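Showing just some of the chains, left in place.
Labels run A and B following the written order; every chain starts at residue 1.
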Amino acid sequence: MLANTFGTLFRVTTFGESHGDAVGGVIDGCPAGLQFSLSAIHAFLQRRKPNPQLHGEVSTPRIENDDIHFHSGIQHRDEDTVITLGSPIAFTVQNRNVRAQDYTTAIFRPGHADYTYFKKFGIQGITGGGRASGRETVARVVAGTIAGCLLEQYDIHVYGGTEAIHNIHGTHFNYAQAHRQPLYALDSDVVPRWQERIAEVKAQGDTVGGIARVIAYGVPAGLGEPVFDKIDARLAYALMSVGTVKGIEIGAGFTASSYTGSQNNDPIGEEYEQNNAGGILGGITTGQDILIRIAIKPIPSISKEQKTLNSQGEPCTLSIQGRHDTCVLPRVIPVLESMVKLVLADFLLIDRARKDIFSF
Amino acid sequence: MLANTFGTLFRVTTFGESHGDAVGGVIDGCPAGLQFSLSAIHAFLQRRKPNPQLHGEVSTPRIENDDIHFHSGIQHRDEDTVITLGSPIAFTVQNRNVRAQDYTTAIFRPGHADYTYFKKFGIQGITGGGRASGRETVARVVAGTIAGCLLEQYDIHVYGGTEAIHNIHGTHFNYAQAHRQPLYALDSDVVPRWQERIAEVKAQGDTVGGIARVIAYGVPAGLGEPVFDKIDARLAYALMSVGTVKGIEIGAGFTASSYTGSQNNDPIGEEYEQNNAGGILGGITTGQDILIRIAIKPIPSISKEQKTLNSQGEPCTLSIQGRHDTCVLPRVIPVLESMVKLVLADFLLIDRARKDIFSF
């Protein structure tokens, strides 16, 4: 729960700069005896990588060959299946295909963390965003995927997808299929318009953001810990810690602010008729679906010329030429899903700790 | 950082059910030697109370006489001025004027935490929302106000106010004066329309929500801890832990999702020209103002009839008659400010821990 560690009983610590030796993580607190398939982890990890087939010209042509090397915490049952030992699961993913010259600049890039890291840590010349790079999220996805394997034991499933790119919104959402759609579209009908818009923006040397959604099915009632560790508070914490996120809504979100109480209150009944609460009341799950909506800003690396300062404090201009995504949103989706899985796995364990000691 | 405790070095633990003996808190980690005025704390605490003069018919007529009793951690310098000792500052505020009969029902109130608390804790008959009640926030405001006294030593100031009630938005915001305006309006021009709307809704036995904003002036660059404890992540965590909050935006928030990168990036320069980042890049403060926007749902206690279940799982209807706010938003503002102050004070101390050990 501090700096580079997240979680209480199911914890992950991540490490690694984008252009250093490796990124990786340590998962501590995963129960012993969980089986998972290494190829399944690898397949999930592919989803945060540039995928020309699914996402066309969206993402950077830089190829990230994310081979995960597990150092501890698991034992092989067969070549692909492993079982957790209850000890920390450490892994590294080597950084390859590094072209540091794209990044070696003492000019603070607008919208990036260059300036703030410099003010905080006082170190110049950390290339490629260093720790603030999206590359760090590799470790979150590995940890989140393993958390997801634990959740599956409880029939809890987490899905994310793209609602909007730039200002083009989908309207009918299919969560379970989104990861098979181009741009991880929740509504595949808008994909052609998204692709067209992305091509236009790319031609202008610019980038676009969008809106993501994450849903969790099958979450039992009773997860979450009042009052500061409300499950929505921890979800907001988890999701806002992802670099490009600028807004979070639970259930009806900002729309709830323009409802009356009688509109907003979800009737309680065997079949819930609406879910403005997003599956959470008083910070505790109701048993309905957890619904989250997330605002993703456009990636700040643009080739259009921008005004900025160099590290001597002198005004200058900057045009960023390296390999960068035009729309990073699809690659962020598995990171968002992973953060939600980490929160749910953690609260599931915390809830188990005290559950059914006393009967009522 | 667990359940009823928030913060790392500047921590607050809160306790108390709304209709139990008392609510209160323990502040641990406040530096020794901080002077503050008891009457100033009391005055700030008044701001979260129903204020007929400022807020008219908005809020419940229940009078909360919030006398704070400090048990430890301070020494008197004179009758009103105290100094912190460096030890935990514990305080209680007695619950008075309790009319438990309003709440004694085994019917789950829609939009409240009755059902989820029952599913989690298995205890029936916790009256008045118990721990989930807004009454708990008294302790947050006391702690946040003391955190604010620490921030003032660093010329950091936090202001909150009301942007919108129901769907009526203000347009020109004056943060520093909002706490003197009716309904804590950021834009006093819309107050008459708000008052009219609230009166209408109240007549229908219904309630309304709205949108709040919080700004922090004077925050130095460099606060925040990558990667999970980004300062925006902790702010989201802190604010989403307030009962009525359903959405959070930092800087441009959801609007950033429809910008291009060239629009969204704030030029870096001696005078920042825009602040879409909301004063935070890569989870670390830039030195610009921190800008936060918060969605507040309408209070779920309405006298309009609603469908629900009782604790035997039988369908029934419910009309809530007690004393309740029509628009709770103004009373939430000091709570939101307090949570922001707690986060800033904590990160200020954390940053001090490692600052200036090595010179560059």
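Everything below uses one rule, namely that contacts are C-beta pairs under 8 Å (C-beta built on N, C-alpha and C of every residue); 3 or more make two chains touch, one makes a residue touch a chain.
None of these values were measured; they are calculated from a predicted model.
In this structure file the full complex is assembled from 4 copies of one chain, 2 of which are shown.
The definition used in the following text is that only the chains that are shown with their structure count from here on.
Of all residues in chain B, only 1-6, 8, 14, 108, 110-113, 115-117, 119-120, 122-124, 129, 131-132, 136, 164, 166-167, 201, 204, 206-211, 221-230, 232-241, 243, 246-254, 256-270, 276-278, 280-287, 295-302, 304, 306-309, 315, 351, 358, 360 touch chain A in the complex they form.
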